[in-house]
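Structure first, commentary second.
Here the complex is missing one protein chain, while the rest keep their positions.
For chain A:
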């Protein structure tokens, strides 16, 4: 795994539908400055910048890393852009970590963002190229059939998704950065919202958000700021979207990625040994699906864990204490937010949504047609 690496600074913007008051440059800088402040550092202390965002069509800005170099204090420094669809936020952190683990740099700033209000993500994801006759309308249209197949295979009752939709939004009320704040949300409210892509209802989906997240990563002997979160394991996997026998409900890429990151972190029983997980759940049903994919439950049993309340903030394995992607979704940043929230938990700095005594946390992101995966394990103890 290379040299020790730790998270020493975290910065987030308040996620919202439209940040009318700042440019894209102003948005990323806001998150970056907060991360630097958390680490007690300034721009000059940073060796390199890694930036991630989802497809360029979202804002219509090509090569945003060139435009954003000045805003991130990167003039004259190495700067690169990462792009792995929805998992990009996670991959961005992993690329940054690898620069430290490999001994190339001492301190790396990683930043990810999306300003969804500049266009429309469903439009950008449904480009309808000639010669094909794809009828997929946006991400919901793509994922709905796979959720239906999960329900068929597992026999899960139809309210399971609604439980997640309620739980994550209740957690969001404890997170000052969360976008969706729905006091009094309950199953009845979720079930009364329109069916968009059956079986996905409106409140089973994530919002469209503007926002950015940043982290300062440092080598083990270059720590500043308060409590570090140590990187215990990092892994990325991908798989072709059209491969005969590909399991779209429980993708091999996700299983392999989890196995790799657990091996590095010495995890053999994730449900018992991980204290809190921030997992990319953009549609509510993906909680039980990923519970199985990530080894927290046996195949077909994930929904029972959700139903039992185990993944709630007061359960034995809280998932998405921050409110998750269901509550805030600046797409390109969403993966990095998962990684950052995992780090906040083991630093004991998650505020009202802190899981008491969290020592080991999983950060997870996925993207494309559930074909790109990025994960890390972070801990309070130096490995």
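Just so it is clear, a contact is a pair of C-beta atoms (placed from the backbone, for glycine too) under 8 Å apart; a residue touches a chain by one contact, two chains touch by 3 or more; residues count from 1.
The definition used in the following text is that contacts and distances are computed from a predicted model.
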Which choice in "ABC transporter permease", "DNA-binding protein", "succinate dehydrogenase" or "TonB-dependent receptor" gives the name that UniProt lists for the one chain left out? "DNA-binding protein"
Which of A:146, A:169 or A:338 touches the missing chain? It is A:146
Using the definition of touch stated at the top, determine which of A:196, A:336 or A:362 touches the missing chain. A:196
Which chain A residues would touch the chain omitted from the figure, given the whole complex? 20-21, 60, 128-138, 140-141, 144-146, 148-149, 152, 194-198, 240, 242-246
